[in-house]
Structure formats: C-alpha cells, structure tokens
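I have a structure I would like to understand better, so I am pasting it below and will then ask my questions one at a time.
For this view, one protein chain was removed and the others were kept in their places.
A, B and C label the chains in the order they appear, each numbered from 1.
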Amino acid sequence: MSQHTQQIRIYYEDTDAGGIVYYANYLKFAERARTEWLRSLGFSQQHLRTALGISFVVKSCHADYHAPAFLDDAIIVNTRIDEQRKAGFSVAQQVMREDVLLCTITVVIICVNADMKPIRIPDAITQAIRAWQSTV
Amino acid sequence: MSQHTQQIRIYYEDTDAGGIVYYANYLKFAERARTEWLRSLGFSQQHLRTALGISFVVKSCHADYHAPAFLDDAIIVNTRIDEQRKAGFSVAQQVMREDVLLCTITVVIICVNADMKPIRIPDAITQAIRAWQSTV
Amino acid sequence: MSQHTQQIRIYYEDTDAGGIVYYANYLKFAERARTEWLRSLGFSQQHLRTALGISFVVKSCHADYHAPAFLDDAIIVNTRIDEQRKAGFSVAQQVMREDVLLCTITVVIICVNADMKPIRIPDAITQAIRAWQSTV
Partner (left out) sequence: MSQHTQQIRIYYEDTDAGGIVYYANYLKFAERARTEWLRSLGFSQQHLRTALGISFVVKSCHADYHAPAFLDDAIIVNTRIDEQRKAGFSVAQQVMREDVLLCTITVVIICVNADMKPIRIPDAITQAIRAWQSTV
C-alpha cells in the first residue's frame, strides 16, 4: 500500500509545560504531511485555492495518543489513503519516533469550493491519487 | 445534565489563509474550556502538577466539523462529562456560535503521575466532579 | 493617559517545555489586547476587512522580556497609543501579573488596503482614537 513519509522536528513551540508535545499540535504535523503528500502529486494548496477555487477541508478527525513526543525529537508522519469517494477521502496517519508509535490520526477530508460547499474532487487530482495508490 | 459553558473570542491567531479557524485550534478551545471547568471545581492544572504531581492528559479525541468559525466570532464551548472511570473520564464538548453548532469534540482524559503512568484520580477530584454532576 | 486593559489566562497551549510561556505568544496576547481595544472603540477587524477593505498590520515590533509567565497565570495587557500618524500609530503595551512586569511590547501598526498598500487611516477611526485619548 502506497505511503508518504514526512520528517518533522520538534521545537519549543510544539511543546507545553508538561514537557511534551501539546495534543493539538499533532494535527498540525498531520496537516503538514498531507500537504507535502499532495505537493508530491503535483498539487499545492495555494494553487488549488487560487487557480481552481477549491480547498480540501477536514470534515472529521480522530486521534489516539500512545506515547508522548519530546523537545528535539525527530519524528515522522506516515500517510496512507484509506478510502476515496467523489467529494473526499479518508486518510490514515501515524506519527512515529523511530519504531515507537506516538499517535494515530484518521482524518476525513472533503473538497469544497470558495463558498465552502462540498464539490466533486477535480479529475486530475483523483487520477493522480489513483496512480499513486497503484505504485508499490 | 450538568454543563459548563466557556466563552471564547476568535482572533487572527486562530484563523488561517482559508479565512476560517484552523482545524487544530478547536482542540485548544476545548482544552481551555476543560481547564476552566476544572478550575470552577477548585482545581487548577498548575496546582495538580506541582502540589499533587499529577496531570490530566488526553488519551484520544474525536472532532466533527459542522460549520466554520470566523475572525471576531464570539463562540462558546459547552462541556459535559459523559462517563467517569477510576483513571479517567470522557468529555463531550460542543463549540457553538449562538445556536449554530460548529464542532463537536469527544475527549478521553486520563490521570497520570509525573512519569506519565496512569493513576487513579484523587478522591477529592472524583467527589467534586460527582457533586457537580448531581447539580441541575 | 488613556489605557485599555485586557485580561488573559495562560493555558497549556501558551507554555513550552521550559515550563514558561513561549516567547512568541506574548505577541498573540498583545494582538488580542489591540483587537479588544479597537472593538471597544466600535471597530472589529472583520468589519474593517469586509466593509472597508482595510486592515491594520504590524510594521515592526519590539519585545523586552522581564519575567516569565506560567501555566494558569492570570495576566493583563495594558495598551496605550504613543503616537498617531496619518497611516499608522505606535502602540505601547505592558504584560503584567498583578504588579509584576513580565513583558513590554512596542508595536508600529500601519493601515493597508486589500493589496497590502499603506493608506490613510479612515477618519472615523482616527477621530475615535483621538476621542478615547482625550478621556481621562
């Protein structure tokens, strides 16, 4: 199954007074990884917004926290596409430090127009995702 | 059912280039509301950490995004306790702008010691939560 | 001299692994205070953007850090207008915890149109600021 891997470094800005990464920040890391995955397919968020008038927005997300990340940790975010529909797709993401699973995140993404109305994902993007899925 | 209500204002820092509140920031709002709910019961996070050596950490969370919040919106976060166990509890939160439901968030919280090991919630806190639950 | 006072509470999201408020977050607090000061004069940032097509943006800022703020601190931000010109103004802000000065921030704000070009501040705003300045 095709998987995108994004490296991320933990800085002071990501941590909190508990000495660990603040729980909401894993969603930032997940979004960085999805953005880089899309960019690797040839689509930047800014291009989608300004040229095509569309955005991908999060409809729902679920995060399970297994172990904390700490300052200076080098982590990775693995991203897979679980299910693709006409107006969106489901993304399964894992945040890891070496072979330690820190957090699993499942996100449902939908495609919306400038008025935030759900629309069908442009064919070029759907096809690029399918082509990427079929690579091993 | 007992419910805590927290008012929050949306500032530039909360929004993104899509013109709406960034999806991870709803988790910040939810945590502010939980913190103020705990404070209203007589417990501050700092006191828990320094005096009792415990923290409440998020084990999992789920967010459904129904409608976006915008710059300058005055929103509220409603917080209810769904289920209470020995080492944690489940919290149901709603983010609203007047009578528009923006986001629902379910969070499982556990109590941990300074080594991040799950421990039984101190009786004083359990009792304060039960007393609050039984008020109408 | 007229002064606006904004109360702010420190949450986990504001702190870092050093156990104190992260240095960039004082600029968020300062911006919240400026936004509430403007709102108290009758102008919301969203209204300025959508109705008048203008924004106030930061041209420069300077922060001196005197003492750290901690989790759960109740702080205030005091805001004064130091100097007003045609296209902007200079704001002096103090972040305090009771009578302890935590941080002083000086910000130069300019008024820009939708293309980010500096423009003269609308008269209604200039007059409202002058009227506020002359109250004691």
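Note that contacts are C-beta pairs under 8 Å (C-beta built on N, C-alpha and C of every residue); 3 or more make two chains touch, one makes a residue touch a chain.
Nothing here was measured: the structure is a model prediction, and the numbers come from that model.
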**Neighbouring shown chains of the undisplayed chain, as defined at the top** = A, B, C
**Prompt:** Can you list where subunit B touches the absent chain?
**Reply:** 12-13, 15-20, 22, 24, 70-71
**Request:** In the full complex, which bits of subunit C touch the chain not displayed? Write them out.
**Result:** 17-18, 20, 23-25, 27-28, 31, 49, 55, 57-65, 68, 116
**Message:** Please output the residues of subunit A touching the missing chain, sorted low to high.
**Reply:** 9, 11-13, 28, 31-32, 35-36, 39, 44-47, 49, 70-72
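Operating definition for what follows: only the chains that are shown with their structure count from here on.
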**Request:** In steps of 5 degrees, what rotation angle do you get fitting subunit A onto subunit C on the CA atoms?
**Result:** 180
**Item:** Copy pair subunit A, subunit B: interface residue numbering same or different (half cut)
**Value:** same
**Item:** Inter-chain centre distance, subunit B versus subunit C - centres from mean C-alpha coordinates, in Å
**Value:** 27
**Asked** Rounded to the nearest whole Å, what is the centre-to-centre distance of subunit A and subunit C, using the mean of the C-alpha atoms as each centre?
**Response** 34
**Asked** With chain centres defined as C-alpha means, what is the inter-centre distance between subunit A and subunit B in Å?
**Response** 24
**Prompt:** Taking each residue of subunit A in turn, which ones touch at least two of the other chains?
**Reply:** 17-18, 20, 24
